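These notes are about the structure you will find just below.
Apart from one protein chain that is not included, each protein chain of the complex appears where it belongs.
Entry: chain A
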Amino acid sequence: MMASSYNAKDEDGHHPGSVGSGGPGAVKSKKPDNTAFKQQRLPAWQPILTAGTVLPAFFMIGLIFIPIGIGLLVTSNNIKEFEVRAVAIATSYCVIRALCSYTAPRTKDFSNVFMYYGLSNFYQNHRRYVKSRDDSQLNGDKSSLLNPSKECEPYRTSDKKSIAPCGAIANSLFNDTLELFYIHPNGSRIAIHLVKTGIAWWTDKHVKFRNPGENNNNLSIVFQDTSKPVNWRKPVYELDPSDPDNNGFINEDFIVWMRTAALPTFRKLYRIIQKKKDNMTPTLPPGNYSLEVIYNYPVRSFDGRKRMILSTISWMGGKNPFLGIAYITVGSVCFFLGVVLLIIHHKYGNRNNNADIPN
């Protein structure tokens, strides 16, 4: 028919968009595929927040959280923790090697007791401070040992020798010595055996921290071209001369210190008081104890406090009632909201739900 000129035009391949593109003969239907994906007809679940779905959720949260919270609170309360606030130390400013002794109250527990030292107002998380270390040096890398990272500045070299371990973190290593004595009722002081290994992470001790020159047992030769950090009294290979597995970079006190604390008030694990083998006597029998601190570490400049904490630990770590209380609170709030909503729903929502559309 004649007027086909009006409707047949697209049959012979009209290409919209690009002018003059394509040759003749490209006659292919442009009809989009009628698939569920392309037509956006994929089956969908449309959760609608109604009283029926929301209310159970609130009750569920309440019912689950409150027991968890109670459990946490009980666990936390079972943890025995004893803290010596070293206020006197700071104010009286014990001089070097001064002896500060304390009377500790009784603790009674049969498990291991962990001994922490605590510092407050010590910003181990200061950005420049956190950066000021060389991990590859600590990992035993020879070249880093002699040429530490620039991040360590200004604790990188001293006397034209590279510092090992370099950086501000290592430089400010906590170097007080804490000793605990049991004061027997007869007045004698019995030193309590403090275990100094096992306080660092296993992976830190065995993987992350390594002494340079693995097979060379004489660390003083390995470190001979390096100098000690400026604040240190003794070089790194003399940190624990008694135990070669706890000396040099793999000294656990050092490793613990190098894992910088997240918050300005922190504690760090210092020693472990192991439980008695017979499991019959408490690890620390009730009585008076004396804490002797060899005071080296200055805290006056930043208005800091030192603490000594004795604590047992449970599966949830140290004593902290916060989480338990939080769980109980949130659970209660949810439960309460659920009840309120239920009342509202019951009172107002009901009258529209009873009718159904007659089909």
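Here are a few things to note about the model shown:
We adopt the following convention: a residue touches a chain if its C-beta (ideal position, glycine included) is under 8 Å from a C-beta of that chain, and two chains touch if they have at least 3 such contacts; residues count from 1.
One rule holds for everything that comes next: contacts and distances are computed from a predicted model.
Looking at the choices "Phospholipid-transporting ATPase", "Ribosome biogenesis protein NSA2 homolog", "Actin-related protein 2/3 complex subunit 5" or "C1GALT1-specific chaperone 1", the name in the UniProt record of the chain not drawn here is "Phospholipid-transporting ATPase". Which of A:Lys131, A:Lys196 or A:Lys275 touches the hidden chain is settled by the complete complex: it is A:Lys131. Touch with the chain omitted from the figure is made, among A:Leu146, A:Ala261 or A:Ile294, by A:Ala261. For chain A, the residues touching the chain absent from view are 1-12, 14-24, 29-34, 37-40, 42-51, 54, 57, 61, 65, 68, 72, 116, 118, 122-136, 138-139, 149, 151, 153-156, 168, 171-172, 201, 203-204, 207-208, 231, 259-269, 298, 301-304, 315-318, 320, 322-323, 326-327, 330, 333-334, 337, 348-349, 351-353, 355, 357-359.
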